[in-house]
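And now, chain A:
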Amino acid sequence: MADFFNTYGHLIISTLFGAMLGLSIYLPLMAGQLSLASPGFYSLGGYIAAILSTQFFPRSEGTYPLHFLGVEVILSAILSGILAIALGILVLRLRGIYLAIATIAFGEIIRILALNLEITGGAVGIFGIPQPFDIPLAYLWIAIPLLILVMFLVYRLEKTNVGLALRAIQVDELAANSMGINSTKYKVLAFTLGAILAGIVGTISAHFLNTWNARQGTFDSSIIYLAFVLIGGSKTFVGPVFGGILLTALPEVLREIGNIRLIIFGILIVLGTIFFPQGFITPNLLKKWRK
Partner candidate 1 sequence: MTIMNILEIINLSVKYDAIQALKDINLVVNQGEIVTLIGANGAGKTTILKSISRLVKPEQGQIIYQGKDTTRCRPDQVVKLGIAHSPEGRRILAKQTVLNNLELGAYIRSDRLRIKADLEYQFTLFPRLAERRHQIAGTLSGGEQQMLAIARALMSRPQLLLLDEPSLGLAPHIVQEIFAIIRQLHQSGVTILLVEQNARLALENSDRGYVLEAGILKMTQKASDLLNDQRLREAYLG
Partner candidate 2 sequence: MDFSLFLQNFLNGLSIGSVYAIFALGYTLVFSILGIINFAHGAIFTLGAYFTYALAGGKFGFNGILANAQLPFQLPFVMALLLSSVLSGLVTVLLERLAFKPLRARNADPLLTLVSSLGAALVIVNLIQYLVGAEIYTFPANIYGNLPEAINFGTATKPINIRTVQIIVFGVSVIIVTCLTYLINYTKVGKALQAIAEDTTTASLLGINSERLIMITFFISGFLAGISGTLVSSSVSIAGPYFGISFGLKGLAVIVLGGLGNIPGAIGGGLLIGLAEAFVPSDYSGYKDAISFGLLFIMLLVRPQGLFGKKLIQKV
């Protein structure tokens, strides 16, 4: 058992982060909005952690105090939230692929800023982000409860009137508007929740990975997160969680086969879309399991 965790502990924690990043794409998708802004906010959250912990908070001997991490998380959530509201009001007027591209552009602008600014360490990035735990495996104590909490929140959200309004917008925004729903408000809400989640995951990831640079949150990762949702299943929140875990683990599991692992990974993604156009986890499948 200990061996298992030593070998796969790092991977397990990464998959849990993957699941949450999948959910961060899923949230705006609940209102039918294809936003690929998550990598941008993920990157931002990571830089907040990296900058605060290496440059602002006092260095202490031993492990990094958890309450500092708490402050970082709260700060990331607030900053991501504010930025997301501002950005959301601007870009959520766009539809479909246009929204996706605008959010990709946002991510690229963040990335290029990070590459060029001094505070973000330029192309090199920021090293030596302090560790709050003695062993990496202890990140499970954050990742597991956080994922469960997020899943519970999304689950409850879907049951409320707000959830119903989001679904109405997803199916037909124009009809929803003419039924008295202020779609802009709800879309910005869903977009902001996704951004906050991505920001928080970035903050914790920065510590977990020990280093942060502009390669975190690039354009192709936005499509990978989208793959989490679509291959996992976009009609229930279980889908992106499953997809995030599966597709984060897959390249690592394939490591055994050596150099061609990413080729196989690509092929599996193509096959996944062809043979599971609804995703692996569908509401019907969940119903069957419950019986």
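Note that contacts are C-beta pairs under 8 Å (C-beta built on N, C-alpha and C of every residue); 3 or more make two chains touch, one makes a residue touch a chain; residues count from 1.
These made the cut because all candidates are chains of the complex that A comes from, given by their letters.
Here the structure is a predicted model, which means the values were calculated and not measured.
Spot the contact partner of chain A in this complex among 1 or 2.
It is candidate 2 that touches chain A.
List the residues on chain A that touch candidate 2 in their complex, please.
On the chain A side, the touching residues are 34, 90-91, 93-94, 97-98, 100-102, 104-106, 108-109, 112-113, 115-116, 174, 219-220, 223-224, 226-227, 230-231, 234, 259-260, 262-263, 265-270, 272-274, 277.
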